[in-house]
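One protein chain is absent from this view; the other protein chains keep their places.
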Amino acid sequence: MSGPPFVFLLLFFVAPSVIMVLASFRYPGEFGGLAPLFADTQTLHGLTVETYEFFFSDIIYGYVFLKSIFVALATTLICLLLAYPLALLIARSPKKSRDLMVLLVVLPFASNFLVRVYAWMIILGPQAAFSQAVNGVLALFGMEPVHLLFSPFAVLVGMVYVHLPFMVLPLYTNLEKHDPALLDAAQDLGANVWHRFWRVTFPLSLPGIFSGSALVFIPVLGMFAIPDILGGTGDMLIGNLIKEQFLGTRDWPFGSTLSIMLTVTVLLIVWLTTRLAGRGRHYA
Amino acid sequence: MKDICHREHRVHRECSRAAGSSGFLCDLCALCGLWFVLSFVPAQATDTLHLYNWNNYISDATVARFEVECNCRVVQDYYSDNEEMLAKLAAGASGYDLIVPTGNAMESLIRQRALRPLDKSLLPKLGSIEPAYMNTVFDPGNRYSVPYAYTLTLIGYNDAKMRELQLPVDSWAVIFEPHYLEKLKGRVTVLDSQRELLAAALKYLGYSANDTNEEHWKQARDLIIRAKPYWAAFNASSYIKELTVGNIWLVLGYSNDIFQADLDAQKAQRGFRILASIPKEGAVLALDSMVLHKSGPRPDLAHRFIDFMLDGRNSSELTNLIGSGNPNRAARQYIQPEIAQSPAVFPDKAQQVRLEMLRDLDRHQRRVLSRIWTEIKLK
Partner (left out) sequence: MRRGPWLWAAALAVYAFLYLPLAIVVVYSFNDSRLNAEWVGFTLHWYDVLIHDEEMLLAAGNSLFIAFVSAFVATLLGTMAGMAIHRYDLKLLNFMALTPVAMPEILLGVSLLLFFIQVLNLTLGMLSIVLAHITFSIGFVAVIVRARLAGMDDSLFEAARDLGASPWETFRYVTFPLILPAVIAGGLMAFTLSIDDFVITFFTAGVGVQTLPLRIYSMIKIAVTPEVNAVSTLLMLLTLSMIVLASRFAPDVLKGKT
């Protein structure tokens, strides 16, 4: 029974991953693709680590990774700030209304990813009411009008918007399990609202925070479509760079190297989070 | 998802091996069925010409007339960038009878031996192409290609605004020099194309658009990085709309897009014109030619199509539609006078001298250019 899915995934997930690792040690073909492994002519062939040398010889690529990590972190944090009150409210609502409230979080998911990004193109466009209102307020303070669309701001908004439900759901699942008696006890012991949140609810919700953060952070790290659509002159993330190597520059080995570096980054971050999450549970 | 991953599971005892194997059989049958179904999907009607062309680069009327004349169907796929087209062909796209690449991309295709030589006995009207556009460095003797149309990469501007601000539009300086750009902050877009932007910068610095000296590339990079804070975006084609609406006043763009923007602005009675100018430092001319791809099953139809497009009236329709340059002398009499007189569509002899066609880059140069582009995007 496990045979067919195993074979299928071996063929279409494991094998391609292995091929990608191999491709990163090849030369690019003269017209794209990969240079031949064996050739009797003068053309470049065989295996090489030149793509890795190229990657590490220039600080610029490290900078692209750092920038992408920064964007992913910012997105995760904003998602957390927006998702927490919502998840908390849902978890503390009467059982009957909870399902509906969760459904309302999931429903925007029913629209295509590109449609959700496109919506922000409309809202942030220079003639849209929102942009004009923002610039109207800025004008009151004698400030220059700003362009909201095609900017880092637009990219961040798009990222948060698309990934928000990934944060709400795990948080809610966690918060729902909390025993209200704990809060009663804390109240009886004289803790005010603020204390009750920071000393009881928040530490208990750390596992939810960590799983939500992973679900937001990882996809944002590899995203290329949102900077592509909403970004301006400076919004290049790892995803865009990888896409460019395959669909523009025709440099597959370097594209593979970048993909492997992205994989390593993701694995490192997952490992770190799991360790932190372990500690979080401990603390709770 | 996480919860499930972490949830512990007790192993269920050795239930039903038989169920497993019959499940596998089912699966096998289903897969066979799937292959069966899929193998029928690509089946096409017999007389079909597959055309891989630029986005919006042929008039629907022309296609419809050709379909009647040859009693066949024309199926089109589109690209918006030569690099995209080459990358997709490198990724195994096939089945195209006819492609319309720009010179440098064509050069690459010829060197890859991906093209089929033309049978000129099937192209009696070939002589109507202006000699200036024949026998290019990309395809000496036109063994593989017949010129289709050309576009220039130049400065497009909102005439009213540029007059009001008293800015010169005859030099790339207005795109690259901060003292001009200060008045235009956030009102300028440039093409989202590594080659075109680099070429304009190289031209402004007094080098050839095809200069591959890395030092010169770095100077061009620094020029671009200095100007970038004033630009609103790198843009592939939505600048047409932005020019029409009046959000953007100055672009580094393609001549036919600027023509389109002007047309739209007049139609919407915007009260300003969108004009184009060839900078005095020179610019890039992109000559697009019809070539036969080896993977195409119908070279006969492809030749008929080329012959059809060599006809003056058919060829003129594209120019009248999108304002592209036309290398076909027989087309002149059908072209609207306003377009025929526009120097951005038909540059005079003096201007032609300043125009350059881009050559292809090798793999090393491509990688270096990609890194420079990354630096430009990040800084």
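Letters are used for the chains, namely A and B, taken in the order the chains are written, and counting of residues starts over at 1 for each.
By our rule, a residue touches a chain if its C-beta (ideal position, glycine included) is under 8 Å from a C-beta of that chain, and two chains touch if they have at least 3 such contacts.
Owing to the predicted nature of the structure, the values given are computational and were not obtained by experimental measurement.
Checked against the hidden chain, the listed residues A:Leu88, A:Val134, A:Ala191 or A:Leu276 yield one contact partner: A:Leu88. Interface note for the absent chain: among A:Val71, A:Leu148 or A:Leu164, the touching residue is A:Leu164. Screening A:Ile59, A:Ala110, A:Leu140 or A:Ala181 against the full complex identifies A:Ala110 as the residue touching the chain left out. Considering the full assembly, A:Val266 is the residue among A:Ala74, A:Val134, A:Ala191 or A:Val266 that touches the omitted chain. The missing chain lies against subunit B, touching residues 1, 3-5, 7, 9-13, 15-20, 22-23, 26-27, 30-31, 34, 37-38, 41-42, 52, 55, 77, 79-80, 88, 91-95, 236-238, 240-241, 245. Subunit A residues in contact with the hidden partner, per the touch definition given at the top, are 1-2, 4-6, 8-10, 12-17, 19-20, 23, 33-34, 82-83, 85-86, 88-90, 92-93, 99, 102-123, 125, 127-129, 161, 164-165, 168-170, 172-173, 180, 183, 193, 218-219, 221-225, 228-229, 239, 242-243, 246-247, 252, 255-256, 259, 262-263, 266.
Simple rule for what comes next: only the chains that are shown with their structure count from here on.
Centre-to-centre separation of subunit A and subunit B, using mean CA positions: 32 Å.
The touching residues of subunit B, counted against subunit A in their complex, run 1-3, 19-21, 23-24, 27-28, 81, 83-84, 86-88, 90-91, 108, 111-112, 186, 194, 228, 231-234, 245, 247, 362-363, 366-367, 369-371, 373-375, 377-379. Chain contact summary for the complex, subunit A toward subunit B: residues 1-4, 27-33, 54, 58, 60-61, 63-64, 67, 126-127, 145, 147, 150, 170, 173, 211, 214-215, 232-236, 241, 244-251, 254.
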